[in-house]
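One protein chain is absent from this view; the other protein chains keep their places.
Should a chain be cited, it is by its letter among A and B, assigned in written order, with residues numbered from 1 in that chain.
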Amino acid sequence: MTIKIEVSGLQVQISGNEILKGIDFKLEGSESVGIVGQSGSGKTMMMRSLIGLLPNQAKPSGDYRIDEQSFSLDAREKQWAKIRGSAIGMVMQDPFTALDPLKKCGKQILDGVPKQKKADFDIASALKEVGLPADAADRYPFELSGGQRQRIVIAASLATQPRLLIADEATTALDVITQKEILDLIDSIRSVRAMPLIVITHNIRLAKTRCDRILVMENGKIVEEGSALKVTEQPCSEAAKELIEADRFLQVKSFSDSYSGGDTLLRAVNLNKRFGSVTALTDVSIDVCAGECVGIVGQSGSGKTTLARCLVGLTKADSGSVKYFGGNRAQIVFQDPYASLNPAHTIRYILESALKASNRPLSELEELISLAEVPEELLDRKPAKLSGGQRQRVAIARALAPRPDLLICDESVSALDVVVQNQILNMLEKLRRDRCLAVLFITHDLSVLRMIAGRVYVMNEGHVVEHGTTRQIFESAKNSYTKTLIEAAAFGSAESAPGELVPFI
Amino acid sequence: MESTTKDKKLKFSPAKKLELPPLRIILSVFFLLIIALWMAFPSLFAPDALSLDIHNAKLPAGSAGHLLGTDALGRDVLKLLIAGTDSAMIGPLCIAAGSLIIGLVLGSTAGWFGGFWDKIVSAYADLTLSMPSMLLAIVAAAIIGGGYWVSVLVMIILYSPFDIRLVRSAVMQQKSKPYIESTKMLNLGTVNILAKHIFPNIAMVVLVNFFLNIAYGLMSMSSLSFLGLGVGPKEADWGRQLSDGRELLSQNPAMSLSAGIIIIVTAVSINLIGSYLLERGGFDDN
Partner (left out) sequence: MSKTRFIAKRLLECLVSLVVMSFVIFSLLYIAPGDPARSLVGAKKVTPELLSKIREQYHLDDPFLTQYTRWVHDAVSLEFGNSIKAGYPVIDYIAPHAAVTFQLVGLSLLLSIIIGVGLGVVSARRKGRLTDRIIDISSIIGTCSPSFALGLVLLYVFSYQFGIFPMYGIGEPGNLPDVLWHLILPAITLTVGVSALLIKITRSAMLKEVSSDYAVFMRARAIPTGKIVFSQLKNASAPVLTSTGLVLASLFGATVLIENVFSIPGLGVLLTTSVTFRDVPVVQFIALMLGGIICLTSAFVDILVYFFNPTIHRTPNNDKKAKGAS
């Protein structure tokens, strides 16, 4: 199965803003191409303009050919019906929302099958191709896990008999382990069908391991293009270098030397928590010592957020004890930067009311913002005018107001761009060193822990399955779950946020 | 300091501040200002609105000295309309304010504390909502016969569940937001959190609902007075005027029509402003 796609001078404007600034792109035969860039670089827009799924206000222009036949980029639905499905198939980013919740999966796959082929379409074999049992056809999407849903999405895309498959951040919303399974599945389908593939991702390591050729995008332009090996080994553009730098598995070779062995600051013993019939925590015990950085890693649903909430008293554990030795209670920084600051107040008000509530003089405001590296000119703005990274810095500054000995960060950087993540992680490391602030870092992202945590607890289904120093965990894990986790994360898959916050411009 | 692409989109756009609201909003505000003036100074705009003049009864619109004609008792219809503003608008204002207060008190405590208190408040709201309100209002107003203020009271009771539900769900939504949880972490105190950190975020929704309640209150109250309930037969009131004017539809249609149109235009103006505020004023950044 082959296809020849050529676009030249592709431009997209949305209400006067140039989103894509003249892109030339060619794909031939059955190669796999990775389009890599930070969020906002225009990679999703570019892919969507090939299949006519740009937002309503977008105005595309340029020359577009499929197999030497010319198409308009600014056409109505009718023309696109010829391209969508039969020529180009797409795998959506988020399997949790890509399927009609009220329709059985088999029916949804069948919906996209071209009319003349409907009679002899075999759903069971379509499901087998994506590694699902035949009875999945009779299930509703909500009865399946994220990975299974993404398999249904892939099956539905393939059912339209496309000659090219586009995967747009197709694994970003999934667990590390499931990510690897889905990527392997796409690889095997590609080789069985000898089908070309476009992978859109912000993760250059993923593109390196899965693609023949890589295009790097920045600000609506292609800034670098070449074989996967060449782009990753000898990058020329700043954008490519930044993406590689951002990848901690490619960069960080050493482990954090986070100091450990101070006095015990926090001791939680045998915490249990159930929500109705769901068990969130089973006999979880952890210790945090003064001035160290401890990591807790686990997939979504492992109970790590519940643990954090129990530690600070936002959720009451059913049994077990949480004990703080020494002065202040811990403070917490949450995941979503867009919800962590009150939109009604200015940054100054937020920080000052935190100081007042903790009986500190308002004069400490300056110190707070310099600790959290919040630029002074932001003080009189409201959160809406701040970027995600800036908001998290303010949230950290607020948490520091009562002078806690321990800061709990619950996925606090996972919604941010990797470059910004690194800046904030460095800042936390500095706080730990300079102010002897203990940090409990909760994340699903192993590479973050490798960078800052001295000790790690691994959680799965409400249990702590293993704990030890970061080096022990990474180099000589004993628990089989830990091993799978590390293997999946280290192997070229993405370990990014569950859902980028700005997937679209 | 963070040179990501995200930051570039977050610049101030000073042009936005100078933008005028659309024409329909300007007209609505202007119209409501007139209504407010009529309400504040009825005797200035319509002196002796209720004085009878049997010799000049049932004059059609456009008669000399009577722009909208006269009614069956010879009263000037335009003056009646202006004098009727008070009776038409004060009730709805009280209804909106009353149900707002009930909504804020019951709704925010139920949403914040949850538990048994929330169950009681929600049950009350659900129950009242499941009643056919207009029918009950008619029956109640007619049977008790206490007139205007009884109707207002009945309406407050029937309107309050909407406010309770609105405030309750808004508070519950806010309660689980990380920025509110972090105020809990700082031990800010319930009243402080509710007043300073939650209320600013729900104020706009509540305000808009207050506006809408005035509009719906106007409709409900004038419906009752149209049926002859709530206001006395000789008093100036829009609903009453519309009802009385039906007898004169052949001699002076302006009597009914002007009352009908002014009710519609007032309600629409309030509603337009309300939905405009909702569209523009939300603090939510996403």
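One rule holds in what follows: a contact is a pair of C-beta atoms (placed from the backbone, for glycine too) under 8 Å apart; a residue touches a chain by one contact, two chains touch by 3 or more.
Predicted, not measured: the structure shown is a model, and the values here were computed from it.
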Filtering A:Asn17, A:Gln69, A:Ser86 or A:Asn426 for touch with the omitted chain leaves A:Ser86
From A:Gly22, A:Gly112 or A:Gly320, the answer for touching the chain not displayed is A:Gly112
Filtering A:His345, A:Arg393, A:His444 or A:His467 for touch with the omitted chain leaves A:His444
Missing-chain contact, candidates A:Ala194, A:Val278, A:Leu362 or A:Cys436, resolves to A:Val278
Even though one chain is not shown, chain A touches it at residues 51, 53, 77, 80-82, 84-86, 89-90, 92-94, 96-103, 111-112, 140, 142-148, 153, 156-157, 159-160, 173, 278, 298-305, 411, 444, 498-499
Per the touch rule stated above, chain B touches the missing chain via residues 24, 126-127, 130-136, 138-140, 142-145, 215, 219, 222-223, 226-228, 239, 242, 246, 249-250, 253, 256-257, 259-261, 263-264, 267-268, 270-272, 275
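We take it that only the chains that are shown with their structure count from here on.
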Separation of the C-alpha centres, chain A versus chain B, in whole Å, is 46
Listed in rising order, chain B residues that touch chain A in their complex are 1-2, 4-7, 9-10, 12, 177-188, 196-197, 200-201, 283-286
Within their complex, chain A touches chain B through residues 38-41, 219, 312, 314, 329, 331-332, 334-336, 338-345, 350, 353-354, 357-358, 373, 375, 382-390, 395, 398-399, 401-402, 417, 419-420, 423, 502
